[in-house]
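Here it is, the structure, as structure tokens.
Only a single protein chain was left out; the remaining protein chains are all shown in position.
Take a look at chain A:
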Amino acid sequence: MTLLTGWGRTAPTVARVARPRSSEEVAELVRRASERGVVPRGLGRAYGDAAQNAGGLVLDCTGLTTWSLDESTGLVTAGAGISLHDLMTALVSKGWFVPVTPGTRHVTVGGAVAADVHGKNHHVDSSFGAHVRSLTLVTADGGSRTVTPADELFWATVGGMGLTGVIVEAVFQCVPIETSRVRVDVERTRDLDHTLETMTATDDRYRYTVAWIDLLASGARLGRSVLTRGDHASRAELPRGTEPLAFAPRTRLKAPPWAPNGLLNPLTVRAFNEAWYRKSRPATGLIQEIGPFFHPLDFVEGWNRVYGSNGFVQYQFVVPFGQEATLRRIVSRLSAEGVVSFLTVLKRFGPGTPGMLSFPMPGWTLALDIPAGRVGLARLLREFDEWVMEAGGRLYLAKDSRMSAQALATMYPRLDEWRKIRDEADQGGVFRSDLARRLAL
């Protein structure tokens, strides 16, 4: 029996963990599941309880690591348990890059599909599911089924948080790259309006864009941001003598195994934010490696421990274009309350996928992390939930660890459609997670 939490290290529960090495072993474990059910788990990067199953079975899928690349087309066939980190390590030197990468490379392919993850290229390339050609699932009866974007079950699985079957393999399209570097422009904005204007006006010139917001800045500087935007660099743009496809990301720091609660407080976070803002000098044409550009937090191993034993919650919402007032309202409130968020990230989303529980939709998404011990946090976030709902927005299930079942039903209008397909695929309710119980999925 193992005590499991998500990346936010909150709400631990106990489950039996098995680590299958093949889809046959997955099928055998699913067939033998108890009434407490089964849920697959990857590298545990979902912040909440998505890959926990109290009293039941959790399948650690990180043993499913076979993969192959069709070098002529860039189609990759990957076991669900291989991480984007391992894939990049293998693919980049061959001139291919994953179609979408979230803020960490340490997620599995299965997790990327189940959460339909997005990255800095969402406004151009949509989310991970948009690049998947087929999925092989171990179904509730222990059988095997391959689905494509023509199948309803495919779109119930993309963003379906592992509740429609165990993804054992995915085929997806990678993108060709000339170099392993990114040509980056850095810009600082004065305030939130300036940030939104700049992103609206010029995001489409770049494949990858993101804004980091200084939430502790207030008054006239409220919402001041650092915009980091870039494209894969061409060979001609690299300095002479650079190995064009070199990829050797390093973890340079390791977070201590424990940290006191309250280490991240308004004082330390304000200092960090100020330093970050100043350090990010405007520049154009910077040549950066993949690691620092896409995955700055992977630089510190186990950074989630910095929040202490109380853990932290991620709050990520999206509101449609035209609902900027809600975004402004939430940012002002966060600033007024002095909410400590280490890294607050704003991103402009493009079109979503047909995934019924997929998070992204055209609009603005803001992600922040907050120490869980903060007094009054539950009430504050419930209030934000209301505002997000009124604006027609939603929260991201891979980040959520505290929303209510009622809110979920309002935010995801296609929930019943998803349930119908899930119920057909899993009549006995074999696939269960703590998230599914909490949100009555």
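For the reader, a short list of remarks on this structure follows.
Just so we're on the same page, a residue touches a chain if its C-beta (ideal position, glycine included) is under 8 Å from a C-beta of that chain, and two chains touch if they have at least 3 such contacts; residues count from 1.
By our rule, contacts and distances are computed from a predicted model.
Its UniProt record calls the unshown chain "Decaprenylphospho-beta-D-erythro-pentofuranosid-2-ulose 2-reductase", which is the correct pick from "NADH-quinone oxidoreductase subunit C", "Decaprenylphospho-beta-D-erythro-pentofuranosid-2-ulose 2-reductase", "ABC transporter ATP-binding protein" or "RagB/SusD family nutrient uptake outer membrane protein". Set against the missing chain, the residues A:Ala11, A:Met199, A:Val269 or A:Ala391 yield one that touches it, A:Ala11.
Annotation: of A:Ala112, A:Val171, A:Val313 or A:Val430, A:Val313 touches the absent chain (contact as defined above).
By the touch rule set out above, chain A reaches the unshown chain at residues 1, 3, 8, 10-15, 36, 48-49, 53-56, 311, 313, 372, 377-378, 381-382, 401-405, 434, 437-438.
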